[in-house]
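Got a structure here, written out as structure tokens. Questions coming.
Excluded from the complex is one protein chain; the other protein chains are retained at their positions.
Naming follows writing order (A, B, C, D and E), and every chain is counted from residue 1.
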């Protein structure tokens, strides 16, 4: 039987102008749905695992369309609570060259942000489940949601389910102080901690040296210390950090490292010509979960996760619509992009 | 110098699937902006008058795009306050034949609904203005907005500005009871009252006989009584009522009547093949304001207003992008739609 | 627990130019998937039942996209066999006014047409299932598929599952003679027989009088005899016949009748302004199955089925994306298409 | 060997907003090419004849794209002279219901309008040709072009080629006086004269009684006199008049009559739901030429021509992409628009 | 009060195929409007200044749509004269890699090119204005327009308005000889002269050494002499030269220099991945005007102008829809294009 993974978070309506049009030029928006935890659910389903996405969506057609969007990719949405007022929205303007991509959030008052404990029966949701994943965005949606997260974590731990969390700090949602406090509480239950090149600093004040992100300078070596500190702080079994060097809105370098408590494993670095980089971090988390749930070695796990997320950058939308075979082909070194006939 | 009209209300982002696609089928949304009062502002500007739209929009690009959308059509947006959290949204699915069009509102917490009295300097806004128009939607946005409406009305009256109000009842925004109470307060300041075939009943419990709207049956004669009652209740100088007989989502009959305190004037009735009927009522209000501000006779006024709004039904989006010449051609009887070369 | 329905047939890739463009004008095709039995599965899922679609699709992404298309609408695709060479295709050019819509089939050699008995474990598929539905298209795909149909029918009967069949004659797939012979064999297992205004004549040589379909003339009365003959021939428990009068490619009259062995029930007739009429018959079958599975009276059943399929004609694509509430509103007489806010 | 037809005129770039959008709303234009004589050339090629289009187009890619557009439909463009400054343009806004379609011409200074006699070797062009067709638009492009027309006519007559001319008066191009004078000169060479319900009046002051075109009122009977007068004036062998009754921009009645010097033949009248009516007259001319070149009886000729042009109204763009079989099916009475599978 | 800038020139309709399609492949054109001086007007309005665009446009909807396009971005169009025959058009095919972008002009006989002196009341237009800008394209439209330019310059000088001119040589509009003569007359009134890497050579025969533009080789050092010579020739207060090194249609290097009579200031050079390079020079002029009108130092001015125009290359259409904050962020060194949430 296929392993089951649960993710919990917000599913947002994503509205994006065509191509590189600025918001003020747009006469139509491409309609997709996304959000950290749903992104992971879809990616894992594409890798062949069973994934369950837990959230709350309003009873109208805008909510239903979001659920349909997930169902299309095979995600189990039967535990999505229906109710509340609205679907959170994010507007995405794609940048190019020196012009940055821009995200405008309109997510306050969304259904999930007004959900309550009673709406989620974690005992039932976690039936036969192997892994539970969420990101730091979920608790940032409100104290009620943070509490639901903690509840879920407790039951997951009780059921010996592995818990992973991507710190994913969003300064529009909460202050660094509040994030530090609440994520500190939550991280006690977390086995696998995932962060990007900024999160550890933003949430837990753990800074990497020799790094100036807005100039595309990221010192990989110094992130060993960050990973070490993170692990020490919360006794994580594993810490993974993605390392993005942003050359321009079109071109990024992308790598990651994994600290398994014993050793540090640096992945290959890929130079990526970007189609859509939103969801890049989530695709990394998915790759990592997939490889860990399948007992890959640390070295193989980090290479799989980075290759998976490298490929995500070539796909429109939040979701990483990539198969295990495609990831493995890249891990083995075929980055030539030659036509497959 | 051109006459100036002020309208006050909400400008919403309108998101609509292509053609007749249902929401769950949509992969992109057409992006326009609209809302009763902005619709009137644009239509009057197209008729050659100066129009000022007053509202509040957030400082981000989604707000700016809305302002640009109005500026494109020449509306003066210099009194739009910038601030607040979000642009109200409405999702529009176009119906066909027996399937009804569907509107889903996501307008709570919009910038205008959180505006305060101090943000609008009506003395300045109303400088050299001839007419002030709003609809019943504006006060329905919240008690604060209702109060701003009343303030504006008072200053308008002081400055001898004609005030028109389209009752425009929206049951998603307030109860009939509350609407009745607050609109009752506001109507004291109103000179020209506009209603559709349902408003008088919904807001002031004045019912037309022999009318079953969901079966497309509208008894024109009985609306004389409705107009008479309305006028009596608030001492309006004029009452106009639009009369839509909905044969199907594609085909409507459309007429109106005007009661000027002395006589009742029934317009011609048009059979319309609909392109987009949203904003139909607003286009009627615009036609009426235009003809009254230009001292048309009651008969000519109602014919102009109905012809103008007939033509609106053939245009995509909320706005009636029709010229005075086009309206006059229809009033004179050329409804043949022959190619103009 | 929700009732479960199984349908069995081909899922085709549908490629259609935009709007009313002819094939030779098309620079892009809209991509959807459809086919009689999948259409029924989706419609029943929209009505709130569980539906399982059984078929065979190739292992490539064109096959996967078809499965995703069904999953999006909640259909259970876990019994779709993967293999074979290709997805059957149909090209659809939408007609207008006096110009007919045109379908070009490219469905030979599709995966399902090359499937074999061993690939379908009907005992397992029919676990806890209440209803089994297919159309005359499925056995027409080849002798192997016809045999699979008969197998399925036998097991269905054994398990006391109601079997319905829509005759759906396609002259591109087989001759009238062959259709008559094989459908004759199959109909022995069928409880509910559905036909359109031509099928009984094409398949079983049962003709309606006073009918000239290419002139839009359909004599409802004479179809009573057709229904009676059909029932007599195969001892169906119920026979339903849809009655389309084609005024033009844009406008059709649409009605149906149901013979339950005791009485004949004529539905209301709707005049429909067509958005997309493909799948109209399947939406009728869905409405009929839904109402019969829920024990509607014969009168209510035929009205529900006709109203449901009336609404289908207003929706792009093969699928009837309509809720039970929307059907009931129309049954109750609200055909006005007024905006639902 | 297939019969060859030559047409001579302007090929314009046609720029049209999507659907029913007004010009001021358009963010893109659909790009096609058209013009009376090219429309006829394409339609006749679709009917299976050989057609040669003669014109002048600039040497740039905008000119080449026009030629490619014709080549796509099989028209022989080898006699299109390359040179001059620009392609004439017409902007087309599609009307709906009571709103008229609108054409804005930007055709001055086009290559064809600056062409000279020497550029066209009619002896060579007319080699083995059976029929020569042009419309009143061509001579209206300038005195030079009128003179080229007359030259062509003279050589055509010398070679016993049948000459047809569609009067097609355009008031933006010349006055009624000038049209009357020049067309009077040209009509001496014309065998088959084609006109619409206004042309005879505009060009030759021959008026139909009981007719008010802007109210959709066209008295068919009175056009007998018009045809008779036309024939008498220029000794045409045949006169055909199309009779459009414009109910609205969406719905037209369409019929025609043919006077063959002996009798008057009235066609059936079709009620058409319009997709695109531009080129309607040209499609009639094509149908007439096809049927006369194939020696149809007068009755059959007029029915074929009207049915062909009825179908044109269902097709986007200037060109009538209809086969002889499709026309014949309609002539025989199948106007039901039923799906052809 | 905001500073006011006036620009004077042609507003063209820009028609461009989607993406990288060649003209002969295009089935639709994206519709925008642009032209050197309107580009500057929009960009300065985006920077927060008031800008007035002066031109002449026909009275039809194609002209109106152009005005609306400018109004959308807040430009004052009240001095655009309405009349004349047509809107000038340019067709734009976007190049890629080694394939060059292609512009086909169809701008002869445009309204502005047929305008006369009396139509522009420069005394009124220049009321309270700080800066007047135009490019060498405007006088190239015809002797009448050149004379209007000189008139405007004279009145601007009288009113102590700073005058800037971008030489912008277009060989399709006039010969180098004629350009040299007329621009020589005009440059006497110019304070700030702007040129690209070719203009000085084309118009005034001032050549840069070591430069082969078609091979992407541009010697920055040698342009000091060019700037020095230009200044000497006309006693400009400032000379700015943009320096584009074209690696391919997708990738350009972009820099500029400013000579303020005392010193030469070289900007940073940016490597740009191009979205749309049309309007690049105009966006530079806008940045320069903005920084000079705000009394930036020469160093800061050239950096602001180059950064602003660098960002233009990432935006579709002629207009630089960039804010002052975005430019400043790039000037400060953040070229990473990281997502702004």
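Convention: contacts are C-beta pairs under 8 Å (C-beta built on N, C-alpha and C of every residue); 3 or more make two chains touch, one makes a residue touch a chain.
Keep in mind that what you see is a predicted model, and the values were worked out from it rather than measured.
Novice: For the chain that does not appear here, which of the shown chains does it touch in the whole complex?
Specialist: Visible chains that the missing one touches: A, C, D, E.
Novice: Using the touch definition up top, pick the residue from E:20, E:228 or E:296 that touches the left-out chain.
Specialist: Looking across E:20, E:228 or E:296, the contact with the absent chain belongs to E:20.
Novice: Out of A:103, A:233 or A:335, point to the residue that touches the absent chain in the complete complex.
Specialist: Hidden-chain contact among the options goes to A:335.
Novice: Need a quick check: the contact residues on chain D for the chain that isn't drawn.
Specialist: On the chain D side, contact with the omitted chain comes from 68-69, 71-74.
Novice: Which parts of chain E face the unshown chain closely enough to count as touching?
Specialist: Counting over the whole complex, chain E touches the hidden chain at residues 19-22, 24-25, 95-103, 105, 170-172, 213-216, 246-251, 277-278.
Novice: In the full complex, which bits of chain A touch the chain not displayed? Write them out.
Specialist: Within chain A, the residues touching the omitted chain are 19, 73, 270, 272-275, 310-311, 313-317, 321-322, 326, 330, 333-341.
We take it that only the chains that are shown with their structure count from here on.
Novice: Identify the chain pair with more contacting C-beta pairs: A-B or C-D.
Specialist: Looking at A-B and C-D side by side, C-D shows more C-beta contacts.
Novice: Given the pairs A-C, D-E or B-D, which one repeats the contacts seen at B-C for over half of the pairs?
Specialist: B-D
Novice: Taking the mean of the CA coordinates per chain, how far is chain B from chain E in Å?
Specialist: Spacing between the chain centres: roughly 42 Å.
Novice: Could you please state the distance in Å, as a whole number, between where the Cα atoms of chain A are centred and where those of chain D are centred?
Specialist: Comparing mean C-alpha positions, chain D is 62 Å from chain A.
Novice: Provide the list of chain B residues touching at least two other chains, using ranges where the numbers run on.
Specialist: Residues 19, 22, 24, 68, 73, 102.
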